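My structure is below; once you've seen it, I'll send some questions.
Yeah, one chain of the complex is gone here, protein chain that is, but the others are all in their spots.
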Amino acid sequence: MINVGIVGATGYGGRELLRLLCAHPQARITAAASTSVSGDPLAEELPAFKGLIDLEFETFDADSLAKRCDVVFVAVPGKASMAPVAALHEAGARVIDIGPDFRLRDLSLFERYYGVSHTAPELVEKAVYGFPAWYRESIAEADIIAVPGCYPASILTPLRPLVDAPVSSVPLVVDSVSGISGAGKSPSQAFHFPEMNENLKAYKIGNHQHIPEVEQELLNRFMVQFTPHVGPLTRGILTTITLRPKTLFDPAPFYNCYEKEPFIRVLGEGKLPDINQVRASNFCDFGWVCDKRTGNIILVSAIDNLLGGTAGMAVQCMNIRFGLEETAGLKWAGMTP
Amino acid sequence: MINVGIVGATGYGGRELLRLLCAHPQARITAAASTSVSGDPLAEELPAFKGLIDLEFETFDADSLAKRCDVVFVAVPGKASMAPVAALHEAGARVIDIGPDFRLRDLSLFERYYGVSHTAPELVEKAVYGFPAWYRESIAEADIIAVPGCYPASILTPLRPLVDAPVSSVPLVVDSVSGISGAGKSPSQAFHFPEMNENLKAYKIGNHQHIPEVEQELLNRFMVQFTPHVGPLTRGILTTITLRPKTLFDPAPFYNCYEKEPFIRVLGEGKLPDINQVRASNFCDFGWVCDKRTGNIILVSAIDNLLGGTAGMAVQCMNIRFGLEETAGLKWAGMTP
Amino acid sequence: MINVGIVGATGYGGRELLRLLCAHPQARITAAASTSVSGDPLAEELPAFKGLIDLEFETFDADSLAKRCDVVFVAVPGKASMAPVAALHEAGARVIDIGPDFRLRDLSLFERYYGVSHTAPELVEKAVYGFPAWYRESIAEADIIAVPGCYPASILTPLRPLVDAPVSSVPLVVDSVSGISGAGKSPSQAFHFPEMNENLKAYKIGNHQHIPEVEQELLNRFMVQFTPHVGPLTRGILTTITLRPKTLFDPAPFYNCYEKEPFIRVLGEGKLPDINQVRASNFCDFGWVCDKRTGNIILVSAIDNLLGGTAGMAVQCMNIRFGLEETAGLKWAGMTP
Partner (left out) sequence: MINVGIVGATGYGGRELLRLLCAHPQARITAAASTSVSGDPLAEELPAFKGLIDLEFETFDADSLAKRCDVVFVAVPGKASMAPVAALHEAGARVIDIGPDFRLRDLSLFERYYGVSHTAPELVEKAVYGFPAWYRESIAEADIIAVPGCYPASILTPLRPLVDAPVSSVPLVVDSVSGISGAGKSPSQAFHFPEMNENLKAYKIGNHQHIPEVEQELLNRFMVQFTPHVGPLTRGILTTITLRPKTLFDPAPFYNCYEKEPFIRVLGEGKLPDINQVRASNFCDFGWVCDKRTGNIILVSAIDNLLGGTAGMAVQCMNIRFGLEETAGLKWAGMTP
């Protein structure tokens, strides 16, 4: 049994970690830290866990967590995990961070997109990008794992294998639609139910903080024109990527590398995913169309944003890190309906 | 490992059984029968299971299923399970039926509400009503388990313990709102997305086929005025019950019987459930208000209709029947969000 | 042309008034007051009105409004309209209040349910309850019109004609489900999109502030057991009323009084409304079932909560008050889809 702690357990990412870990056959939730509700029974704050988790929220204490937990998940908002990750690492804990603070290697990009200086630059180098398909071996030995963002997970899964493909230098066009859980639990006018129901909109065009993360993991081979959207659904990201080959090529062979990936499903040419098939699962499904008329390739991928690129991928990283069966606690099909 | 078969695996109830069983630590899905798509790979018909279940749909064959499976779940529409359940029983299989055909003891009520004669009346007597809280011991030895309906599960959980309470003879008023998955997978004008989105309506007032099931399991002590509704959500039932006590009483002591129930959460006076807290889980949450002004008690319960009263309760029955840990494969908190 | 002013024009009720009045053939929107955004162009704060309304929000000034407007709509939250209505009345304006402050005749009930003393008790007597079907003549001469609440509109339309019917003294059971726009525009955790999507819940059982309003307009003949719910839709209320006749009677003749009502559609026995048919319209549709088995009558009604019992009924009152065609600006069918 792996003893796990979760920091920031009341947010949407943290709740999903609780949900996955409380049914995980080899994990025991030992500690849940949330300063705002510290001292309160977890099941009172989060009644979905009544009868399942019998813990009180505790104040963040790196030493105590490091002592009691084999691994600590950090699920706090962007820019807020630098400090606790550093403290936990210092205290000797293994850390899996689902936030963005340890993903960007180039700290000047971190500053530009997040608006603050990084307070633990030396740890950025130590952190491993928690994308199992490409970093499985490093993850297995990492002390700090930085789980990819949700948009990046949906974009990189179909794109990364194409870094060596004959693609033109025109920026790739990436249009994603995300469910609203991606914006977190804090209420706002924009995400008040009557404002988002029957609504859809684009936002942060050209300056979303996930752009440098995506380009970094594409090895800076491609420039990405990223337009995120939110729509009237809670979970899920559908990403549509239009890329311009130098000459039209068949992308299928590039995806052979995914043959044994337990949570990546390559649907193939002419087969398009939908969110329905991956909701509440750790899968990323994708397919594509080669458009002979235009000479373009259009890739479409689907994930559940709270699992892929968040809690599910984090648990997969934990499984790898601790030598468990990689799919332990994650063998869930998409919820249809 | 329990070898399980599922008959009617493409419907919404069947898919949810597949979803639960494919992640169940002690079950192995051995056969999935669905005559309409027999011969097709399951993962092609139901792409959510790609990479998880490597089976082909087979034609229903009672003998073959009985031979290969420790238990067979039957998940076909109402009136269609009499024949396969009888055949499976004859062939020696243990059967868990999530349909309505073996729930009503009084066959004249079956005829009146379902419009057909029962073709296996002798098996109705053998069948055990699969409500663990009241029939756990019989379930443990049953050859045929008839899992409660989804509305009945949401109504009976709070009401059954009150059969001996001082309630007046005025019919109980039960207003339920169900998600649309309860109507099954067949498309229809009524449940076409643009017709149900932003919509809500009542139907089958006073003649819904779940009424006699509810009254039977209330030991015919109460008459029930049941008004079902459908609303613009996929999963979940919220049931509001207004009962008229002879004199206002405290219902809490009646619920002591549920103290050790793993999937019934008694929230208490003034605490009301919502579907959010039980979605994608096997829990039934309920609470109540004693209204001093009117002298009434109002009980409100919430379930996920595809788990409670359907696939989740069916798996719980299987666990009981085979001496497994009762919560095996079901330790899931509600999905919030 | 009637010159109209709107106080509280940024709220959901106020916006719907703007929407209706800006397309009204005989009304001109002359002033929109909203202290929080005073000075801002209306079309910037509310971009849906760009190109339609060329006004700036102004600070509330009763004298100025009274001078420039033939009628002033007040659309501020409960308890907040006592002061502006009194000031406007004092300044000589005709006022249509869509809030609750001038609906309850019994001021002790106002205090009990709203938690404050009424600051303009003398005006409560002058105010006319803005339900055209019963108060059309008084509305035509009223200086202050208090438009019914949305729940009351949906409840009273089918029930009021039955006050003389042979109904038993058991409290009527009223279960309503409302869209979330009824809770207003302020964001909150409870109505954050991911919390309400796929969710449904009951609230304020037995103590909702609309109870005394309903009982008053039922002439205190019936006691009402009212359980409001919210569900995952933006607009609409579906109300299900279970009443216990002394002996079962045919309600149809009681509804003859509605024969000429332009916005009440009596669907009849066995015909049930749905929100779809009234969305974005001023109609209240209702039908019923006489349940011979239980001896009860179940009435079901549907309205769009932002029109019926809010902006639509307010405009209808204006039409009556100013001798316009009663349906002017309101001849809209429900939006299906």
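Labels for the chains are A, B and C, by order of writing; each one numbers its residues from 1.
Basically, contacts are C-beta pairs under 8 Å (C-beta built on N, C-alpha and C of every residue); 3 or more make two chains touch, one makes a residue touch a chain.
Values in this document were obtained by computation on a predicted structure and should not be read as measured data.
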Hidden partner chain, touching residue among A:Asp63, A:Glu90 or A:Glu198: A:Glu198
Pick out which of C:Met1, C:Ala48 or C:Val116 touches the chain that's been left out of the picture. C:Ala48
For review purposes, identify every residue of chain B that touches the missing chain, sorted by number. 12, 179-181, 185-189, 191-198, 232-234
Absent-chain interface residues of chain A come out as 170-171, 173, 175, 177, 179, 194-195, 197-203, 205-206, 223, 225, 227, 229, 231-236, 238, 240, 242, 244, 272-276, 279, 289, 291, 293-296, 298, 300, 302, 336-337
Interface with the undisplayed chain - residues on chain C: 12, 15, 18-19, 22-23, 25, 46-53, 181, 197-198, 234-235, 262-263, 265, 267, 276-278, 280-281, 283, 285, 306, 331-337
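FYI, only the chains that are shown with their structure count from here on.
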Take the average of all CA coordinates in chain A, do the same for chain B, and state the distance between these two points in whole angstrom. 35
Please list all residues of chain B that touch 2 or more other chains. 197-198, 234-235, 276, 336-337
